[in-house]
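In this view, the complex is presented without one of its protein chains, the others remaining in place.
Up next, chain A:
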Amino acid sequence: MTLLSVENLRKHYSSGDRDVAAVDGVSFSLSAGETLGIAGASGSGKSTLARLILRLAEPEAGTIHFEGQNWLALQGAKLRGNRARMQMVFQDIHGAFHPTATVGSVLDDPLRIHRIATKKDRPGEIARLLDRVGLAAADAHRPVHQLSGGQRQRVAIARAISTRPSLIVLDEAVSALDVQVRNRILKLLVELQREQGISYLFISHDLAVLRAVSHRLAIMDTGRIVEYGRTTDMIDSPQSAAGHALVSAVPRLTLAGRPKNTV
């Protein structure tokens, strides 16, 4: 079943007299419970694509259908209500939380806004979410800025799953983490997908990360998808120049025997 389908999405930014096509006619679709990896170098338009899908920026042309609805037609209160179904985890582990927020307040907001739990039940629900992402219930009282990078990203994931979404957009979600922490976070994400059937749109410049989590892969270059297919096929034999560049940027993939895909 198709969860998200994007057709011919376009977004331009003008800087001075130059017109830059950040997203230039992107189309793809994503099924329920599937992970689509979007790879590309910096400036290839993948973050803009994430912002367009999350309705943080408005496209100039194109359509987005999400859960059978015309996603771009939703406005105001209706859009805010439907946002529960699509969540995000961003790269910036320092900037993703209000500077004075506590872990509890970060998770309390979505539960309150979408009336997922009553005021009385919220502390219990927060404890449950924290436990699910591998944090202690007592952490709810800690300021987010006292947590380590990995712990913060766990809070971000807890926030994302708190509204029980069908899709989570992850924009370079593990790029700021060291390799060990990164692997644990990826494992958590895969577990959550198995349990709850969440789809991921996983944006990264790192093919090693995408190989571990994504079923299919799209490679972006200068605002377009230049390659699109099964992750394993594409890493084995990239067709486009951008694909070659990304694969050769991960030397261990081609030097040693390729480890078995975990997904």
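Quick note on the criterion: contacts are C-beta pairs under 8 Å (C-beta built on N, C-alpha and C of every residue); 3 or more make two chains touch, one makes a residue touch a chain; residues count from 1.
To be clear about the criterion, contacts and distances are computed from a predicted model.
K.L.:
One chain is missing here; what is its name in UniProt, given the choices "Peptidase S16 lon domain protein", "Peptide/nickel transport system permease protein", "Pyruvate dehydrogenase E1 component subunit beta" or "ABC transporter domain-containing protein"?
P.N.:
According to UniProt, the chain not displayed is called "Peptide/nickel transport system permease protein".
K.L.:
Looking at A:Pro59, A:Pro110 or A:Gly223, which makes contact with the chain not pictured?
P.N.:
Per the contact definition at the top, the residue touching the missing chain is A:Pro110.
K.L.:
So one chain is hidden, and I want to know which residue out of A:Ile64, A:Leu147, A:Leu170 or A:Ile185 touches that hidden chain in the complete assembly.
P.N.:
Of all options in A:Ile64, A:Leu147, A:Leu170 or A:Ile185, contact with the hidden chain holds for A:Leu147.
K.L.:
So which of A:Val23, A:Ile64, A:Ala96 or A:Ile225 would be touching the chain we can't see?
P.N.:
The one listed residue touching the chain not shown is A:Ala96.
K.L.:
Looking at A:Leu56, A:Ala73 or A:Ala136, which residue reaches the missing chain?
P.N.:
A:Leu56
K.L.:
Contact with the hidden chain only, please: which chain A residues?
P.N.:
51, 54, 56, 80-81, 83-84, 86-88, 90, 92, 94-101, 109-110, 113-114, 142, 145-148, 156, 159, 163
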